[in-house]
Structures are given as C-alpha cells and as structure tokens.
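Pasting a structure below so you can have a look.
Every protein chain but one is kept in place in this view of the complex.
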Amino acid sequence: MSTIVLTVDDSRAMRDMLRHSLLAAGFRVLQAEDGLHGLEVLETERPDVIVTDINMPRMDGFGFIEAVRRDETRRSMPVLVLTTEVDAEKKNRARAAGATGWIVKPFDPIKLVEAIRRVAA
Amino acid sequence: MENTHSGTATLALPPILDLTAAAAVLENFLTRRGKPLSVNAAEVQRLGGQCLQVLLCARAAWAADEQELRLDSCSEEFLAALDLLGVPPKILTYCKEMPA
Partner (left out) sequence: MDPMAAIRETFFQECEEQLAALEAGLILMESGAAEAETVNAVFRAVHSIKGGAGIFALDALVRFAHVFETALDQVRSGTLATTQAVLNLLLRAADALADLVRAARENGTVDEARTAALVVEFTQISTHGHEQPPTPAPAPPAASPAWHISFTPAASLYAKANETALLLRELRRLGPIEATLDSSRLPELSELDPEGAYLTWNITLAADCTELAIRNVFEFVEDDCQLTITSATPPEPGLKPGDVITGDNGFSFEFFPPPVFDEEEAVPPPPVEPEHHEPPATPLARQNPVETMAAKAESAAAVSATIRVDLDRVDRMIDLVGELVINEAMLSQRVLEAGIARASGVAMALEELEHLTREIQDSVMAIRAQPVRSVFQRMPRLVREVAAQTGKQARLVTEGEGTEVDKTVIERIADPLTHMIRNAIDHGLESPEKRIAAGKPAEGLVRLTALHRSGRIVLEVSDDGAGINRARVKEKAIANGLIAPDAALTDDEIDNLIFLPGFSTASTVSDISGRGVGMDVVRQSVVALGGRISISSRPGQGSTFTLSLPLTLAVLDGMVISARGHTLIIPLGAIVETLKPKAADVFPLDGEINLIHLRGGYVPMVDIAASLGYCDELIEPNQSVALLVEGESGMRAVLLADAIHGQRQVVIKSLEANYRAIPGIAASTVMGDGSVALILDVDAVVKTTRSELNRSESSLLEAR
C-alpha cells in the first residue's frame, strides 16, 4: 500500500503544489487547510506522514502538532514541518511540540519526498 | 499469550513494535517473568529501537532467572529489522545449559 501523506497548509497554491508533487512520487494525499481541519481529517484517516505549515488561521502548526501528540495512538506518527519560518525560536517550539522534522519552504519537491520517505515507516 | 500444557508461557508480539507499543510489550514480559517463555514474532511488521530495548532487556532478565526464552516463529520483516539494527536473532534467546 502506498504511503499516505496528510498535508496541512492554508495556502491553496501550496496545497495544490504539494499534492501534485506527492501524487507524482506515488504517495496518496490527504489535505487540510489548517490545524483544526487537520485534526478533523485525523478523526477518520490514518496517514503515514503529516506535512504541516506553521502559520495558519484557527489552529497553527504548533497547536496542531501538540494535539496530534496528545493522542496516544498518534505519538509515533511522523510530522514534518514545512514552513517559511527560519527563526530558531519557532523551530525549537515546533520541536518541543513534537515535530519530527523541519523543512524550510519554498520547498524542493525532491527533497520533500526524500524527507517523507526517510521518516515514513 | 496463554500458558501451554508444557508449562512454557507464550507471548505473541503485535505487528507494530514502535514507540506506542513498548510499554505494553514490557508489561507482557514482566507478567510472564520467572517461567520459560516462547515469543512469537510471526506477526511483526515493524520493529523500533525502544521495543528492541525491551527484547534485549527481557533476554537479560530471563538469563538472570535461568529460564528459557525462545523465539518461536519470526516474520521476515522482524528478521530484517533485527539485521538492520545489528542484532543477531540468537542474542534475543536464552537456552538453559543442559545438565550433564
């Protein structure tokens, strides 16, 4: 079964871009447009890897990652942060929240796919 | 996970042995301590570092207790994971020295 990736990003262009790149890499793609929406998706879906933005309305990436980790069954679900933030403090916050990896966008689709393969069991 | 007629306890490992499984696997070993144990790894699909720690620790405990610890059947995925992690399957088992 192919790897399922949940992308959480408020930018439609970025979501479309991610979907396009990830489908091309043979992944299956779920999409959500912010943290809350991401949690809703997780109620019914079990992706292998989550790729999330940080700056989003309603629930940002930090809150989203924390919420994912709070669920016992999702503690080992890899969450990659894909963001324009380059600030060390934000990165540390994401790591403290339980982010598996940190990728600065604009992203290189090949590197992203590599990173997903690296963390996906 | 039941005792067999021979007095040897069994433990079937779950398919996913990652972070979320480690505590339960440890608990299962602890409750079976002091008796010979046959571990069934036929269903294992994935083995992570922390469950490996439990297996290594359990082997040491069974050896200290001088109880037999056997690996019954292993899935290919389990054996491949052990190989990757640098663990020969043999060092997870303990065989009581046969009395002369």
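Order of writing sets the chain letters: A and B. Residues in each chain are counted from 1.
What we mean here is this: a residue touches a chain if its C-beta (ideal position, glycine included) is under 8 Å from a C-beta of that chain, and two chains touch if they have at least 3 such contacts.
Since this is a predicted model, take the numbers as computed values, not measurements.
A.B. asks: Sort by label and list the shown chains the missing chain touches.
C.D. replies: It touches the following shown chains in the full complex: A, B.
A.B. asks: Using the touch definition up top, pick the residue from B:A42, B:A60 or B:C95 that touches the left-out chain.
C.D. replies: B:A60
A.B. asks: Need a quick check: the contact residues on subunit A for the chain that isn't drawn.
C.D. replies: Touch set of subunit A with respect to the missing chain: 2, 11-13, 15-17, 19-20, 23, 28-33, 35-37, 40-41, 43-45, 58-60, 62-63, 66, 69, 75-79, 84-87, 91-93, 95-108, 111, 115, 118-121.
A.B. asks: Residue-wise, where is subunit B in contact with the chain that is not depicted?
C.D. replies: Its contact residues with the unshown chain are 18-19, 22-23, 25-26, 29-30, 33, 46-50, 52-54, 56-58, 60-61, 64, 81, 84-87.
Just so it is clear, only the chains that are shown with their structure count from here on.
A.B. asks: Using the touch definition from the top, list the residues of subunit A that touch subunit B in their complex.
C.D. replies: Residue positions touching the partner: 72-73, 75-76, 121.
A.B. asks: Help me check something: in the complex, which residues belonging to subunit B touch subunit A?
C.D. replies: 18-20, 46, 48
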